[in-house]
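The structure follows.
As you look at this complex, bear in mind that one protein chain is not there, while each of the others sits in place.
What follows is chain A.
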Amino acid sequence: MSERVAVRKTYKLFIGGKFPRSESGRSYLVQDSNVPLASRKDARDAVLAARAAVKGWAGATAYNRGQILYRVAEMLEGRREQFVALGVPADEVDAAIDRWVWYAGWSDKLPQVYGGANPVAGPYFNLSSPEPTGVVAVVAPEQPALLGLVSVIAPAIVTGNTVVVAASPAQPLAAVTLAEVLATSDLPVGVVNILTGRISETAPTLAAHMDVNAIDLTGVADAELAADLEVKAAQNLKRVLRPAPADHDWTADPGVTRMTTLLETKTVWHPKGV
């Protein structure tokens, strides 16, 4: 009996809930697989998809967003072996699953921890609440391939933002495989969009894009490129998360800064009276 010929996977981009090839028709070779080399046009298409998803996702209840992030953890748990087969250490996969669970719980707690009533000196009701900033561009760190990726996506979306992620060029397989997890987790289309390819090609387009509200430079290792992206981001005053230090410990408690940097605080006043 002859050995079965395996069905190989075609790795593709993840934009607006679909898995398209790059419109440029280009690819590059990673771990014996052809991976799309996203173009500037792909980046712009991803921003459109992310923007279209903002209203529904930001408007979803915190309870609903929390359940969906927890669902991502469930789906990832079921695909543990798939990531291990890609070379992701098993304990990193476990940590990535746990991180989704951790962030899932934040959805309906951060507004209480980070907002609240303000005791103004006068007869006024005064309440501050955090709101998502909108579309966030994210440059994912190269290592750890899965935990790092999850650790930049989850804090951005749990509060209602949508993201366009530039995956690490050296680690795209974990990113595309995570997209398959997200696509089966009831996450509305366009909330997470993932581009593979060169950071030097996609990130400047995202940093300069006038319909992107914030940029997370965590994965930008080149200090000169990071500074250039921050300059581009200033054009419409994007909120900026600066690059993480090379020795950043991704297994430590992430804290809330990743979430709060991508939030706006809205304060509403109303007089009290009869």
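The criterion applied here is as follows: a residue touches a chain if its C-beta (ideal position, glycine included) is under 8 Å from a C-beta of that chain, and two chains touch if they have at least 3 such contacts; residues count from 1.
FYI, contacts and distances are computed from a predicted model.
Asker: Which of the following is the UniProt-recorded protein name of the chain this complex doesn't show: "Oxidoreductase", "Aldehyde dehydrogenase family protein", "ABC transporter permease" or "Cation antiporter"?
Answerer: "Aldehyde dehydrogenase family protein"
Asker: Please identify which residue in A:Thr10, A:Ser200, A:Gln235 or A:Thr251 touches the non-displayed chain.
Answerer: A:Gln235
Asker: Considering the whole complex, not just the chains shown, which residues of chain A touch the missing one?
Answerer: 113-114, 118-122, 124, 126, 128, 133, 213, 223-224, 226-228, 230-231, 233-237, 239, 255, 257, 260, 264-271
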